[in-house]
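Quick notes on the structure that follows.
Only a single protein chain was left out; the remaining protein chains are all shown in position.
Lettered A, B and C in written order, each chain numbered from 1.
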């Protein structure tokens, strides 16, 4: 921590700042000169509240030097973290597409969609059984019934399954059926839930809160990592700004920023960021061009009758076209997207 | 719901929109003329996803007419909701000050502070036993031990107690000690927790999410109300914007907006909104002038050694001065702040 | 400037950073130890682009120590700046209310409104002759004709006049009629205009850009001050956020922040911040409680027929009530609002 005092600070003020710093357990080194007086304070605990010093007389500003992020930081681990889910690896050279409906609605629906997305090269099947809804009067998901259907569909088409865990009490249940736990945007700072997930060793897909800074997002990852679970996948899904023509503002620059600050894989969810089908395709392509490690993308064979978020689901033919495009874009930057493993049957 | 079509929409497009609306169960009334074609759709369910119509060819825009907020709305109940906690009434003419430390640190601390805030006219004692912290390495609160101390201090000084419930599994425990449940900003959209609180009949102080619109905040109140618990107190605590010179941007205009849209009481928390002691006093005065039903305000007799948020706690003498000022401001707008009931002893 | 290097930075990296700093003309002092290496760089020009160092290998972060704000800063001048306009002083103990219509519409209108606002204690008459409008098809103001009317009304009722100057080419013209130049939110970073205003010695009311940080706002003041004009009045008028239930989010905490950082007076404009009449009164009171040096507030005797912004103009009786309330609130914090100098005649 570095404390800057006004060059006109009195001796008494300087001494008081030093006394306080020592009181809080710091090693103190004073330097400075014509422009300002700087006091370096070594040994600060990661969560020392720097405002305690900021409020002292004579202090102009206080800089935190040591990072609050530890395990999630690129400094603590240089090489990329690879997350293995069955025979799929997230964070490596291959770009992984995770796809499926917003909500699991019935057995037939999830099987139909699983078949479609598999055919076009998706590697993970997504679908919600527990839905967080802004209104108490909205469809809240099928619950365990939905989990059974998606598990069965995943097994049938050889697709690992990612689904949201909404609260601690469902954790055991979701654990029985899912290969990856999804933590939704609204739960990014549900610290008790993050702690529990840290005790498992199953991969966690952690969505960025719609108003979280990248720093806070990594700090939430830190909650999971510090519990012993190293398998965190970050997912950008749009932030809240003043612009209202899209559901959220898709912050794609988070992709290169995360790649620099952290060793964890980071994927992008254009469906929730944009919210309207026709603009999702260009944004999905953009995410791949920005070097995302994967996509989370909603597809529905009959979006008119979808029970949630139909308007943001791609139609099968749109998904097909998108996959063809992003395969080529991935190649341009030296990455690849796995071939579709089922014959075209649609 | 009103659907606007381009005046150049084809007959086929118009018919398709009408067919879709009827498919979704609406009564349809077409009108319009030179400038546009309007189709009124009656009978929409509160959570119909209007994007389903927005995506149809020929449609320019879709307006939702019926409100998504029901029980929390001023339309559903004209008179202000009064919330009684022991002999304190929130939402009536009296402005209620809720005060205490950020975290309960030990028995002595909470007793000392309770005595101070009581002496100056606070009517409710606040203090956290379970703390949501951005970093996993920060002080997380004393837990049940803290709850015991604050309950004892509340009883000693005849102050009802408000404290945060962080997760469902603590609900029963907190219920044993608290008179009002506090739901923090990060939990404003923790829907499972809100549902559980809806099943109790104890007052809930619901903080606005730091990126929640007022609409979403009222929708979260709706979760509690729709469960049968009518005792919701709203609390503005600052929103996240691009301005970084304060911790958050204190959105005081939320006070008159909530008064117009809802019958629920609304209070203000300048401590978290501003984050630095010296600017909290003017903002607390401003909240009273803006007609807030109360304040949630942090006080500490020894903030240097506070375990959390010390820099935003008022000193006892600052709190005393603030109380004198806001009593006079409340009178200007025809409200009052209860007299201090203990002799000055500090 | 302080440059922090990773503790694992190589000697070569450290030397390169030092070489670069010296190249840019800095005096360099290296210190540091177990946690990090700090290099203090003395002699930086206020506008050195710190990203030049931030991009060097081994560098973790760079802190700018010396402030970019100079003449506007409280450090450069401890006592409050008092701005005198005829017999009115802005920035002193008296809180100054500036009031009038949004646009000057005709001679009769501005005389009627001037009489009303004077009667209730306003000290400055406001009104726009050149209007910046988002749409090219909106009413753009009366131009010089309007300036003549407001000047005449100001003279008749002994009220100094503030009016907006929209572009450099109008400067001379507006100068002939106005006592205070107003710079609108959209022009806060119109640097050529600010430079020209810096060459006059007439007071400038500088509105905060609706997306400007307080730092940038003070920097724009610096443009005017550095030209030699010391008479800058700052005006908070709401910032743009995700909340849409008010026109803007009124950032009242800017008042105490500016009081701390700068010696310049700061007033508040609740009319533009909120945009709807019924919520302006509580926000105007809040601004006074937050210690604003004045208010800029729109009043219209016939807002239904106003040519611009009628819905945010107070009715005369509302203005009257507001003035009574804020006089009392000002007294609570040891300030005063001048008595009305005309008998009640409305």
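Methods note: a residue touches a chain if its C-beta (ideal position, glycine included) is under 8 Å from a C-beta of that chain, and two chains touch if they have at least 3 such contacts.
This one's a predicted model, so the numbers in the text were calculated from it and none came from an experiment.
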Which residue of C:186, C:199 or C:336 touches the chain not shown here: C:186
Option touching the unshown chain, where C:10, C:76, C:93 or C:138 are the choices: C:138
Residue among B:40, B:92, B:143 or B:338 that touches the chain left out of view: B:40
Which of A:28, A:173, A:286 or A:315 contacts the chain that the document leaves out: A:286
In chain B, positions touching the absent partner: 2, 4, 6, 29, 31-36, 38, 40, 42-43, 60-61, 63, 65-67, 75, 240-242, 244
Missing-chain contacts mapped onto chain C: 20, 45-47, 49, 51-52, 54-55, 68, 132-139, 166-169, 186-187, 189-193, 195, 209-211, 216, 219, 222-223, 226, 240, 275-278, 304, 308-312
Chain not shown, touching residues in chain A: 211, 213-215, 239, 241-246, 249-257, 260-261, 273-274, 278-279, 282-283, 285-291, 325, 328-329, 332-333
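Just so it is clear, only the chains that are shown with their structure count from here on.
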Remotest chain, chain B as reference, centres from CA atoms: C
Closest chain to global C-alpha mean, per-chain Cα centroids: B
Rounded Å distance between chain A and chain B, as computed from the means of their C-alpha atoms: 27
Rounded Å distance, chain B centre to chain C centre (Cα mean): 31
Touching two or more other chains - residues of chain B: 211, 278
